[in-house]
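These notes concern the structure reproduced below.
All protein chains but one are shown at their positions in the complex.
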Amino acid sequence: MSIEIESINKQFGSFTALGDVSLSIPSGELVALLGPSGSGKTTLLRIIAGLESPDSGRILFNGEDTTESHVRERKVGFVFQHYALFKHMTVFDNVVFGLTVRPKETRPSKGEIRDKVTELLRLVQLEGMAKRYPAQLSGGQRQRIALARALAVEPQVLLLDEPFGALDAQVRTELRRWLRRLHDEIHVTSVFVTHDQEEALEVADRIVVMNKGRIEQAGTPDQVYEHPANPFVLNFLGNVNLFHGRIQSAGEGQPEADNSVSYVRSHDVEIDRSQHDSSSLKAEVKHIQKLGPSVRITLSINDSESFVEAELTRDVFQNLDLQQGEQVYVRPRQVRVFAEDYQI
Amino acid sequence: MKLFTKHHNVLPGFGPTMGYTLLYLSLVVLIPLSALVFKTAGLSWNEFLEAVAAPRVLASYKVTFGAALAAAGINAVFGVLVAWVLVRYPFPGRRLVDALVDLPFALPTAVAGITLATVYSPNGWVGKILEPRGIKVAFTPLGIIVAMTFIGLPFVVRTVQPVIEELDAEIEEAAACLGANRWQTFRRVLFPLLTPSVLTGFALAFARGVGEYGSIIFIAGNMPMVSEITPLLILTKLEQYDYQGATAIATVMLVASFIMLLVINLLQKWSRRYAE
């Protein structure tokens, strides 16, 4: 089922949580809503679900206006950030809840329900946990039960609010890969909220970058990463250095405007012992920070106030054998230029 | 007392404060209460039975416990309703009404007693309306229920209200997303979460009703066998210098309170059973 979001506005008092947001999500896609805290991701997701109503604008499911329809009728699966499991019910009762509240005519038989739970628990890899209470599960297990419960009603749309937000790094990585595989298996149109760029880049078919209640860019992970529409997107998807005024990247021509700002991702900064060409800048190594597989170097550009951060792989770092206080040359590999007036 | 402190606790004063606590507790509560126990222990089994199972006494149990049960039932229903409305539905003057709920805690029982008796007497504000319809409240067992409802109300409201406040909005939203209507959500998701607190409030209101004296005697009519509550009967025996009878009945009441205390404690434990 496809989702059309048409110029949605939402105010909380005088505060604009969403300002004229439009987006279309093709059927079967896994879309990530990515943005900093308070950017309106949850609000947008809740409006899609029908948990919140927009001040203006429309939500269409498969071309049909659902803006006015009740959350009960929308057939969405919603996975809450803190799971919202019913703690007085067993895993089994939680999962079947959506089926048992149906009117008698459409309610599946007891046998069908049991089969369904078995199948779902297998899908979320929690067979044999049916009799437990939520309090007896780990965070990751609760998260998967919340997902199974949402899937039990066979939703046409699956909405997940920071589904992995409350989990530790390792479980997070595991679960997000699992979510990707699950989605490949069942292909339900899915939207998930995250403020973790890595998660979005790894899992999503498409990424929607939000900021201050607006959509900054929507596109495939490659598009938003390789061709960020503006400095915000660039900055949000990786560490960047910014240079006021002219700067040249290797092989490229001079940027046109003087009052432009150049952005260089830290792993696009090259460090050399010798001057390469005119784009090289003389700098001093100020600080070396080893971060697992990579090394972050802070340098100060000579004759200027500005600092640059470079990220090298360990190999490169070891080959260069950099020392603190050493004079080197830095050279941006790839520069992105945006007009000065853009504010991050 | 040093024996009990955990060695790593650096805070001072456990010995003196605990010593004072135990001393004061013993002087004010334990020793006086034990007087009752010893006095009862001095009775023979037959004397005891005669005192606690006389027809008039049995009738007073029936009146007291029956009315307390009815009042606690009324409070369980309306207390939950009041708590729900106070938490969920904003209306003008909500904070004032919220504060008013504690009135039975704050209003001396004698004042409550004479006031309820006046309001519900045949020519009182409410009695005037009920009397022509054949409903007699004051000076009947119904009056006892009214008084017990009055004093028990805050117990239910104040135990249920914080639980409703703490209900996670997401739980209800999850139920709605899964297709449950409001009534299904309340019955299957919210009510089970509220049940322990409702039962606790019910038990507290019941226990309070059983022991209550001041607010009841003015409205009850105090007719032996019909509308005489057990606490009043104890007092009557005392005034007739029947110390044995008074003590024996008081012991029965005390045992009943202990059982209720136990039940309430178990209920409170039960209410935490789903906690992580």
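Letters A and B mark the chains in the order given here, with residues in each chain numbered from 1 onward.
We adopt the following convention: contacts are C-beta pairs under 8 Å (C-beta built on N, C-alpha and C of every residue); 3 or more make two chains touch, one makes a residue touch a chain.
Everything below uses one rule, namely that contacts and distances are computed from a predicted model.
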Message: Leaving aside the chains you can see, what is the UniProt protein name of the one that's missing? Options: "Nitrite reductase (NADH) small subunit", "Sulfate ABC transporter permease subunit CysW", "Cytochrome c peroxidase" or "N-methylglutamate dehydrogenase subunit B".
response: "Sulfate ABC transporter permease subunit CysW"
Contacting the left-out chain in the complete assembly, out of B:72, B:116 or B:178: B:116
Message: From the list B:67, B:82, B:144 or B:220, pick the residue that touches the absent chain.
response: B:82
Field: Touch list for chain B against the chain that is not drawn
entry: 4-6, 9-14, 16-18, 20-21, 24-25, 28-30, 32-33, 35-36, 39, 78, 81-82, 84-91, 95, 97-116, 118-119, 124-126, 146, 149-150, 153, 165-169, 172-173, 176, 182, 207, 210-214, 218, 231-232, 234-235, 238, 243, 246-247, 250, 253-254, 257-258, 260-261, 265
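Following the convention adopted for this analysis, only the chains that are shown with their structure count from here on.
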- request: Find the geometric centre of each of chain A and chain B from their Cα atoms only, then give the gap between the two centres in Å, rounded to an integer.
  value: 54
Task: State the interface residues of chain B toward chain A in the complex, per the touch definition above.
output: 168, 170-171, 173-181, 184, 188-189, 192-193, 274-276
- request: Report the residues of chain A in contact with chain B in the complex, numbered from low to high.
  value: 49, 51, 70-72, 75-78, 80-82, 84-89, 97-98, 101-102, 133-135, 149-150, 152-153
